[in-house]
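A quick write-up on the structure given underneath.
In this view, the complex is presented without one of its protein chains, the others remaining in place.
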Amino acid sequence: MRKGLLLALLAAFGLAVTSGPTVAQTPGVTATEIKIGNTNPYSGPASAYGTIGKSLGAYFKKVNDEGGVNGRKINYISYDDSYSPPKAVEMVRKLVEQDEVAALFQTLGTPTNTAIQKYVNQQKVPHLFVATGATKWNDPKNFPWTMGWQPNYQTEGRVYAAYIMKNFPDAKIGILYQNDDYGKDYRKGMHDGLGEAAKKMIVMEQTYEVTDPTIDSQIVNLKNSGATVFFNVTIPKFAVQAIKKAHDIGWKPAHFLNNVSSSLATVLKPAGLEASKGLITALYMKEITDPQWKNDKGFQDWVAWMKKYYPEGALDDQSNAFGYTAAQAMTQVLKQCGNDLSRENIMKQAANLKNVEFPLLLPGIKVNTSPTDHAPIEQEQLAKFDGERWVLFGELLEAVKK
Amino acid sequence: MDTLIQQIVSGLATGGIYGSVALALVMIYQATEVVNYAQGEMAMFSTYLAWTLINAGVPYWLAFFATLAIAFVGGLLLERILIRPVENAPVLTIVIVCIGLLVILNSMAGWIYSYIQKPFPSPFPSKPIQLGNIYFGAHDIGALGVTLVVLAGLYVFFRFTTLGLAMRAAAQNPVSSRLCGIRVGWMLAVGWGLAALVGAVAGMMVAPIVFLDPNMMAGILIYAFASATLGGFTSPGGAVLGGLIVGVIENLVGTYVSFIGTELKLTVALALILIVLVVRPSGLFGRVAVHRV
Partner (left out) sequence: MPPRSWTFTVAGIGLAVALALPFFLSNFRLFQFSQVYIYAMALLGLNILTGYNGQISLGHGAFYAVGAYTTAIMIDQWNVPYGWTIPVAGLVCLVVGFLFGIPALRLEGLYLALATFALALAVPQILKYFEHWTGGSQGIVLSKPKAPWGLKLNPDQWLYFLCLGLLVLSFILASNLLRGRTGRAIVAIRDNPIAAQSMGVNTALYKSLTFGVSAAYTGVAGALSAVTVAYVAPDSFDVFRSITFLVGIVIGGLASVSGAIFGALFIQFVPNWAMDISKAAPWAIYGVFLIGFMYAMPRGIAGSIRLATVRWLRRRAEPRGSSEGSPR
């Protein structure tokens, strides 16, 4: 038996010396296709966002039907990471080392992206348009291959803070936020935006977990703290509860709702359109259940696309508009690459978007990136709900650069 | 003072939710001596069925009772088809089968209905009832009422009907029951059916508050376990009461104990479980199990 073992090892060693994988010069690219990799939470606690991953694939199908990009079809590969960082690491390694994708696109979630960020940058794989609002993705000096996408949460918090300082200088602020990186990021933005005044103005902060059934208790506490301004950092499920409960117990603060929960159909309607009157939020996309966009061409094109390429997707889920727009950005990057689809050039072109407009972004918002600016969308506009639709007001606000 | 009362009222409301799910858990444990980890998903799936009916235009209460019937039959069939083959296997094997069921139901719900949350109607008015400065949600009171009605119904069933007696016998002493002519296998199936029915009620009462999505029961299940532990796994009434207590304690601790605040609310529920288990494992109202050596 020992002899057999020795022989086996020798054979293995021999094989190892003679074989070995070779990486193609332009990984993931052939004359007819480009491989794009993605991971999304198709199962587990964040599975509601899995529709984004599906919508991306649906958009690329449309692009392929129309001839592809520069004669090549997009081969979109997406794996489930269940919102678990170790799983994300495994799946991304599979995409990079086994499937040899040209680029990673719209990987979702802060902890999952944090887990893969170092690896992806070491491997020099474009890590584009990550689907999270965390602030840390715009760091080209340390992570030159990583690029964010949406206006980050801290920026939005600062936007609200600036507005409050200007219009409610004597406000007493109460904050309700989800006890994780998303909620804390928003909270930091508000704190930073208020600066010195934060200590004086913020009278109460309450948190909640995604596993909590209701947040009624927190709303009661906030009302009783005497807060006149309410910063509501909750995901749709709890945003509805918050709006409804505040209305039910007769609490009428100036109510700032985070962008994540700005959907009419998913949040405002169930909470009650009357109860939602006066809510303020910051938008960068057209809210697809808002009647004011009914006749907008961009909106109608999106509906047509949904019906043809993603019929099982919900027409009242803003995530499907989010994915659609991100996929358009990716397609734009690939188009700009021309025939050079090396990872270096893909990254170069991603950092070379100049004043690009997309149909579902608010009118006037332009996407800009550069080698020192890895935040594609940085503009937002405040909107107030009048009982029927989000009425945009003021000008487009630029992100306050740190 | 107002805050205190309002928090207690809110706590009772949330506690009602926990209690109704805890009731389903206790039900199945009493009938089958198995903790069914798929209980939450079965309730969730039943609620989706109700949603489908309501969306198709069926009036609420008709859909409600139709769902109960479907849930009962479904639970019964699940036991006969899925659990029966492993009835005599070690307890952990059955647990894994339940986990398999859990995963299947969750995945199927997500596939058929997608993962986005859906609003679920409540049969109770949405305007709150106001007493002085305190607000009571009409749905919360209504849901609690429904839970108590179910509880009363179960009590009557187990205490005063032959079938109920036969089920209790089968769970406690299958061997002797068989000798008395009780079809133990079918008693287990009926037990599952009943638990599924109670779970469906809980699901339909809970969904208007937490919104219908495939993961809706996950968070509640934890608190339901805490409630059932507190009240005692052998006491249905205790489970409901346990739920109310857990809801109130959770709110009061979150409000008044500042270093815990709302960030460790879940930990509070779990510390509660642990304390109860160590001090009095059978719960406040459960019977202490005595094993003959």
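Each chain gets a letter, A and B, in the order it is written, and its residues are counted from 1.
Here is the rule we use: a residue touches a chain if its C-beta (ideal position, glycine included) is under 8 Å from a C-beta of that chain, and two chains touch if they have at least 3 such contacts.
What you see is a predicted model; the values in this text were computed from it and never measured.
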item	value
Sole residue of B:A13, B:A50 or B:V97 that reaches the chain not shown, by the stated touch rule	B:V97
Identified contact with the non-displayed chain, of B:T67, B:N106, B:S122 or B:S235	B:N106
Residue, one of A:S55, A:S84, A:T281 or A:N345, that touches the chain absent here	A:S84
Full-complex contact with the absent chain, from A:T110, A:S262 or A:Q379	A:T110
Residues of chain B in contact with the chain not shown	29, 35, 82, 85-86, 89-93, 95-97, 99-104, 106-108, 110-111, 222, 225-226, 229, 233, 263-264, 266-267, 269-271, 273-274, 277-278, 281, 293
Sites on chain A contacted by the missing partner chain, in the whole complex	1, 5, 8-9, 12-13, 15-16, 21, 42-45, 79-80, 82-86, 89-90, 93-94, 97-98, 110-112, 114-115, 117-119, 179-181, 184, 209
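Here is the rule we use: only the chains that are shown with their structure count from here on.
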item	value
Chain B - residues contacting chain A, complex	2-3, 6-7, 10-11, 13-14, 17-18, 106-107, 110, 114-117, 119, 126, 128, 135, 137, 206, 209-211, 213-215, 218-220, 222-223, 250-251, 254-255, 261-263, 265-266
Complex interface listing, chain A residues touching chain B	43, 45, 47-48, 50-51, 179, 206-214, 216-218, 220-221, 224, 236-237, 240-241, 248-250, 266, 270, 272, 312-314, 317, 319
